[in-house]
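In what follows, a single structure is set out as structure tokens and then discussed.
Only one protein chain is missing; all other protein chains are in place.
Just so it is clear, A and B label the chains in written order, and each chain counts residues from 1 on its own.
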Amino acid sequence: MKFAVIITLKKDVLDPQGKVIEQTLEGMGVNNLKNLRQGKYIEIELNELDEKKAYSAVEDMCKKLLVNLIIEEYKIKKI
Amino acid sequence: MKITNNIVESHGLKLEEYSKIKQLLSREPNYLELGIFSAMWNEHCSYKSSKIHLKKLPIKNKNVIQGPGENAGVIDIGDDDAIVFKIESHNHPSYIEPYQGAATGVGGILRDVFTMGARPIALLNSIHFGDPKHKKTKNLLNGVVSGIGGYGNCIGVPTIAGETKFNSTYNENILVNAMAVGWVNKKKIFYSKAKGINKSVVYVGSKTGRDGIHGASMASAEFDENSEDKKPTVQVGDPFTEKLLMEACLELMKKDSIISIQDMGAAGLTSSSVEMAHKGDLGIELDLDKIPCREEKMTPYEMMLSESQERMLIILEDGKEDEAKNIFQKWDLDFVVIGKTTELKNLSLKFKKETVATIPIEALSSKAPLYDRKWVKTKFNKNKIKVKDLKKIKFEEAFLKILSSPNHSSKKWVTEQYDQMVMGDTIQRSGSNAGIIKIHNKDKAIAVTVDSSANYCKSHPLIGGKQIVCESWRNLISVGAKPIAITNCLNFGNPENPEIMGEFAENILGMKQACEFLDFPVVSGNVSFYNGTNKNNIYPTPVIGGVGLIKNLNKIFNHHFKKIDSNVLVIGKTFGHLEQSVFINQLYNLNEGMPPEVNLLNEKNNGEMILKLINAGLINSIHDISTGGIILALAEMSISSQIGVKINKPKKLSNLSEYFFGEDQSRYLIEVDKSNYSKIERLFKDNNIYFDNIGITQKEYFELDKELKISVKELYDINNKWYKQFNGTDC
Partner (left out) sequence: MNSSVIVFPGSNCDRDIATALTKLQFKNNMVWHKENELPKSDLIVIPGGFSYGDYLRSGAIAAKSNILKEVIKASKSGCLVLGICNGFQILIETGLLQGALLRNKNLKFISKDIHLKIINNSNKFCKNYKKNGIISLNIAHNEGNYFTQKDHLKELEDNELIPFKYCSENGLINESSNPNGSLENIAGILNDKKNILGMMPHPERMIDNLISNEDGIELFTSILS
């Protein structure tokens, strides 16, 4: 079973990288940008048939390692 | 919103303090005003518990241009050159989010320096962690080190000295103190004092977000179990924007358009505007609709208390707005006139055409509470330790155990993560007595060092305070610098506890004695109280940042042995003081007795003698003797040079461990050519300087009589293995 984890900075946390990318794109002529935030994408494949168990295993990984819960939030999607 | 007692307390204010607010305003404050008071009246901004003690410290000598009270201290180093420097803590944010906490700590201290018109030329840090075996230590250590590096490396200021220490007292409350040093032409120093009515108040730098709202109050309260969940929005450092802000400010400072400038540090817009108005004895009116915001629908409360990084407030001369704006636009930074100075001495805030707060400036500054908190003298444990009564540990085993311990092993794995060479003026990098930076395009340099000795300060705050100032002095002398002034970062526990307040008061007295005797004043600093969790206060840990001047670039020294067959001498008397030494603490796990006493007269004599020998060209290398005693200092001299030494037992030796591990103060090791020996001996005798001739440098082996013989290569490996084992990687 395969999952995708998308990690982004929490809404109110400053995203210096996103800010610079946004400014650069604007400088390159993209004029309809409203907002841009940068994040991380991780694919995880598990040897587990029970979707519930697999999901909670991935969630556990997020909390324990993948995500810095102080400044980041995450979404898990089955793919 | 009705202000209830709960709301008052959640702002970290006591109910008596709230009554005082009502009295000063002659009415109840609104919620925004309460927030502003809480930010300005907390310990971090008001120094309410520490001020009466800090006043005792000497703050002037003939080199001091600016003492405490500005963004940073300034000293004169001759010609038109001045050095700006300060140390500051970022302990609590670093415990919550080590990378960002440490990074923003570096960012904040850099702003303090370039706000005064100085280009930062060096960074230093003093970081203290809990027991390496504690479950949080590894993560905190790695996060803090990469955060410090991440910020300093990116902005391009070399990190050239520091200390990394471990002690279980910091298990739940690490210390992250960062120091920045800058160079400025002394005719172009900028201050925060506002001048003139109706002048434009300008906001420059990053946008304001909901970062670290009430960070300053967080730094002024103890942690409890819940504080990790109560995390306020953590500030994220953006060294790239800071680099732009620094270049833009320095570019604007070349023109004559700035009246005053202040960075937005703790308590952001609130403290910066109040500070400028207070010093200028005038008022400030701000239009909050103009504040550049990062998030939608930010409230006045959030704007005034946000601790978003990389922002500055500037008061401009009339008609200079366009010139200034062009510079900030060149660097892609916000530049907005957000208000003006006023004759009425109020902080007055407008939002959506309404006045939302009006507070007399003096209520937020000179009328803030000031406490003479109750304090008690520290009870000393005067036990003497007799080595004969202790379990016998073989000399070699004891030595190697200390050499490979977390506190005394090589810190290359830390310093190799910091760019030490950028800017091209680093003469001495981390790992010697002090870092040395050349003044760009000039024939002079400054030496810088940070030091602390929490063990000594805990067991005897007064002696500890003296000792730590002397250690800083000694480190500067050891590279050939004339010590000029210091900055101090005072990390203590809860000041409402009379014992802790006692540690603070006595520690300051000790510093005062040493600073006065050595003419080594304090020109800037920071107090960090409430370090501790659940009533478990940390050891008192004042950190001293010292700066000295080197006028002759040919007379610079480090501790690396230079040649084979030179004499090695110990300057200063060795009594064999083992109480509070590493030997006793680490090998026997004993924490008894008093720290070594400091004789200020000897300190001064010995140090001045070293400078004389340096000027006479009689020394090859120097090392100060500090924790671990003579044997550790000798090992460091060998390891750094790969030159061995044959050490003799002194004739009148009472006990080997006492002599070689004892931590008596005011001592140095020097390496001298044999041909100069008799000349030096005469000088010492004429000047009443005590010395022992303890050995001769030799190839390959580090050797002490029959006790120890080990190759220098092996010593190097032993000194370098700890981190690899701890972290499971090389670097």
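Everything below uses one rule, namely that a residue touches a chain if its C-beta (ideal position, glycine included) is under 8 Å from a C-beta of that chain, and two chains touch if they have at least 3 such contacts.
In this text, all values refer to a predicted model and were calculated from it rather than measured experimentally.
From the set B:Y18, B:F85, B:Y99 or B:W331, the residue in touch with the chain omitted from the display is B:W331, counting the whole complex.
Considering the full assembly, A:I21 is the residue among A:A4, A:I21, A:I42 or A:A57 that touches the omitted chain. Contact with the omitted chain, checked across B:F114, B:Y203, B:F328 or B:Y418, is made by B:Y418. Screening B:K243, B:R294 or B:R373 for touch with the missing chain picks out B:K243.
Residues of chain B that touch the chain left out of view are 146, 149-150, 153-156, 238-241, 243-244, 331-332, 415-427, 438, 553, 729-731. On the side of chain A, the interface with the absent chain consists of residues 16-17, 20-21, 24, 28, 38, using the contact rule stated above.
Here is the rule we go by: only the chains that are shown with their structure count from here on.
Chain B has its Cα centroid 37 Å from the Cα centroid of chain A.
Chain A contributes residues 9-16, 19-20, 23, 68, 70-71 to its touches with chain B in the complex.
By the touch criterion stated above, chain B contacts chain A in their complex at residues 96-97, 100, 206, 209-211, 231, 233-238, 240-241, 294-295, 308-309, 332.
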